[in-house]
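Note that this complex is displayed minus one protein chain, with the remaining chains in position.
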């Protein structure tokens, strides 16, 4: 195995690597975020791509669907991150989480973040599911065994 | 299949069901939290057990390890939840997450919550790993492929 | 007195009890929240009704108006909970808090949460008061004795 | 009635007025906070006294106990405010809230802020109650009618 | 030098002093916030003017542009404060920060608050810059020396 980490990379190399990961996970939505930054903070766009996706997301050690579960938890807990949550409900579907699992993760968040955060996050999920024609979601009853 | 949700349950039934789930996931640490509430807010202890664990945690639709990934994300993002994070780093190990996966989830949190939350959560993980003799954790290099 | 807590209840019993409390406190607005969850997360709707209202809200030990004061404080402090704050400014009026008391509680929040949270919460209150024809609110001068 | 708000006040007048309110509500604990600021930020101490207590707390329109209910909700929701919560659990007792009401308010917070915030706040209340010899607190069962 | 702090001031004096500072820093936008409070919480409007601007903002010891840097950091970190951030991106320009410095401060926030808060704040800045015809912003490349 060649350890690519020992290799020298230009800023552009890191960006290109990141774009590939971003496209894979977030699809077109991710690209739109980067485009919207072009005239105000291209460097923020660069860092989202080169660092967040190029360096962090592509690391082994945690499967893409697992990263999205952590991410859904964080964005729900932070609050006020509805635009990012929309991107990541889409990303969660893209990497293989089912609508039921996403809904269950957001239900679970009620225990740790309280009902308002769980309700707001679920409203975002509903919007994304509607756009992707995934409603209604079938969730199982709470105490069935 | 008998749908247990149709069955009538007493308050005590729900509590007992919850204690079984709590013990399975959190081990002794969970019981200690409940015990510490006995003289100040036994009802909060009851709700943690009967509702959070008895109703919510035991739901199908999301595997126990997946619930812990969401939970690690939320507790890291909330901040100021070090005691609960300690319980849930333990719980994460109990349900099969590896130290490497936990550390990777907390590293990932830097992207969404910033460095301070990631650092504080990682310090809690280190404490738990030390107690369970799991240090050093081997994390892979960032850009190896 | 018969202690109803010893009695066995079905999931449906708990839901029905919760709906009565929800309707009493939140009126139609609460029902709308539950309805909006029907196709995406009916279980979250169930938990809001059966647990939050059926188990928690109806507990003795804190008067309904006192619960709303605590709730206004929490929703203001959390931030990003404008939809829930709208429900609970309505609820606060329904259980007997006056517009003046609500406005005073939100003014008080400036001390603990800072001006932005106080301003955002007050904007929500203004919207609700306008809909219920309760403007202008008469607040007394700060230092009159 | 003479409207004192029309009267001119010096900075010192406002401070003295505030100290009276602070002492009434927070007792000695409040004074200790002010003292601890003397060598680092006496102006912050002045503003806590003259503005927070002198201007805001003494306003009519919300009873002292009601202010504490809002405050308990805010400090619980903010997280990481254990020192302030300790002052205000004491203050809550000073202005007439019972241990049962305080515990019930913190239990209620689980619905809006999630279990970790409710647990952390209840641990602070337990500490204060222990110091004032108020343990065990008797909370009523959740579903008794 | 006459120490004005020893002088007695009426409530109206403090308000008028604050309005001058508010207008200087926030321009018309600040006045609009105060106006919107007139029928719901004139006292909150008074406190924003008399206390936040009249007492706090005008203090020496930190230059107006430095106050805005701290304020941009706080509003970004709090989240859910888009209306206030809009006021303060305007204020930052009014007191001499350049668009590049503002964008750089928000980029810096990614390190401490994570990408979602940085992205949301940058979107607000973009809106303000567009209104003031300041796009595109030229930010320098990340690693040029």
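A, B, C, D and E label the chains in the order they appear, each numbered from 1.
Definition applied: contacts are C-beta pairs under 8 Å (C-beta built on N, C-alpha and C of every residue); 3 or more make two chains touch, one makes a residue touch a chain.
Note that the structure is a prediction, hence the values are computed from the model and not measured.
**Student:** Touching the hidden chain in the complete assembly: which of D:52, D:72, D:97 or D:110 does that?
**Tutor:** D:52
**Student:** So one chain is hidden, and I want to know which residue out of E:41, E:76, E:90 or E:120 touches that hidden chain in the complete assembly.
**Tutor:** That would be E:76, which touches the missing chain.
**Student:** When the complex is taken as a whole, what residues of chain B touch the one chain not shown?
**Tutor:** Counting over the whole complex, chain B touches the hidden chain at residues 79-80, 103, 106-107, 110, 114-120, 122-123, 125-126, 129, 135-137, 139-143.
**Student:** List every residue of chain E that touches the chain not included in the displayed model.
**Tutor:** 1, 3-5, 51-52, 55-62, 66-67, 69-78, 84, 100-101, 103-105, 107-113, 139-145
**Student:** May I ask you to list the residues on chain C that touch the chain which is not drawn?
**Tutor:** 110-117
The rule we apply is simple: only the chains that are shown with their structure count from here on.
**Student:** Could you run down the chains that neighbour chain D and chain E together?
**Tutor:** The common neighbours are A, B, C.
**Student:** Can you spot which option in A-C, A-B or D-E is basically B-C again, with over half of the contact pairs the same by residue number?
**Tutor:** D-E
**Student:** Please work out which of C-E and A-D is bridged by more C-beta pairs in contact, and write that pair.
**Tutor:** Comparing C-E with A-D, the pair joined by more C-beta contacts is C-E.
**Student:** Averaging each chain's C-alpha atoms to get its centre, pick out the one most distant from chain D.
**Tutor:** A
**Student:** Whole-Å distance, chain A centre to chain E centre, using C-alpha means?
**Tutor:** So the centre of chain A lies 31 Å away from the centre of chain E.
**Student:** Residues touching two or more other chains, restricted to chain B: which are they?
**Tutor:** Correct list: 5, 11, 43, 47, 52, 55-56, 59, 75, 78, 84, 110-113.
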